[in-house]
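Missing here: one protein chain of the complex. Every other protein chain is in place.
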Amino acid sequence: MNTGILNTDLIELICILVFFLGFYGLIATTNVIKSIVFLWVMEMAVIMFFLSIGYNIGIVAPIGTDLVPGQVADPLPQALMITTIVIGLAVTAVNITMLITLVRKHKSANWDILRKKSSES
Amino acid sequence: MASILEIAGSVLIAAGAILMVLGTFGLLKFKRFYPRILISSKIDTVGMLTLLLGLVVRHGFSFFSAKIVLIIVILLILNPLVAHILSRSAYMSGE
Partner (left out) sequence: MIYAILVLWIFLAAIIIPERRGIRIIIYFAIFSLVTALSFFLLGSPDVAMAEAAISTFSTIFFVICFEKHFRLKADGEGDPEKKEVSKAAAAKKYVLPLLLIVPLFALFIFFRPGPEVSTYLKDLYITRFAQDVGGVNAVTSIYLAYRVYDTLFEALVLVIAIVAVSHMSAFKEMTVPDGEHSDIERDGLAVFTIRIIAPILLLFGVYLVMNGHISPGGGFQGGVAVAAFFICRYMIYNIYDMPVKKIIRLEEVLFMTAVAIAVFGVFLGAGTFVPLEYLRLYQESYLILMNILIGLKVACACIVLFYRFVAIERR
C-alpha cells in the first residue's frame, strides 16, 4: 500500500487516469463503434503502464553489445507487450465482424436500440 | 569549435521548424477546406523535407544519412499523393 500521492510516478498516474477515461467512455456512451475504440484505449493504457516501469530520464533502448543494466529500458515487458498489441488486432477484427453483422441485421449501432430490437424478436 | 557543416545543418533544422510553426498558424487561421489542405501539404512537404535535409547535412556522408535520403524520397513521392486524394474526395463529396 502506498499512501502518498505526491511521491507517485507521474506516468503511472497518467496511465491509470487514461484507463479509467476509457472505462467511463465504455459505460457512459451508447455507440458501439465507440465501445470498440475505448477497449483499444484501455489496452493502450495498460501497455503504457507496463512499459513505464523503471523509466528514468535519459534511458535508451535495449539494443547493443555492451549494455549496462542501469541505463537501458527493461526488455522483458517490451517482449510481452509486442504480443499483446498483435492480440489487440485480433480482438478488434472479431469485434468489427460482430458489429457489422448486427448493423446489417438491425440497421443501427446504438446499444439502446439494439437491446430493444433484440428483445422484441 | 563547430564546423561549417554543423552550423549549416542547424540552420536548416531551425528553418524547417519555423516553417512548420507558420504552417500550423495558417491551419488555425483559415476556416475553409481547400486553403487548409494547401497549408497542411506545405507543413508535410516543405517543413519536413527541410528538417530532414538539415539532419543529413549535420551527419555528413554515412549509412545513417543514406537511410534518411531514402525517407526523403518516399516522402517526396507520397505527400503530394495524400493531398491530391484528400482534395479529390472532398470535391467528389461536394465540399
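So that you can tell them apart, the chains are marked A and B in the order they are listed, and the count of residues begins at 1 in each.
Basically, a contact is a pair of C-beta atoms (placed from the backbone, for glycine too) under 8 Å apart; a residue touches a chain by one contact, two chains touch by 3 or more.
Just so it is clear, the model here is predicted, and its values are computed rather than measured.
Touching residues on chain B toward the chain that is not drawn are 74, 77-78, 81, 84-85, 88. Even with one chain removed from view, chain A keeps its contact list with that chain: residues 1-3, 5, 7-14, 16-18, 20-25, 27-34, 37-38, 40-41, 44, 47-48, 51-55, 59-65, 67, 69, 72-76, 78-83, 85-94, 96-101, 103-105, 107-110, 112-113.
Operating definition for what follows: only the chains that are shown with their structure count from here on.
A straight line joining the Cα centres of chain A and chain B is 32 Å long.
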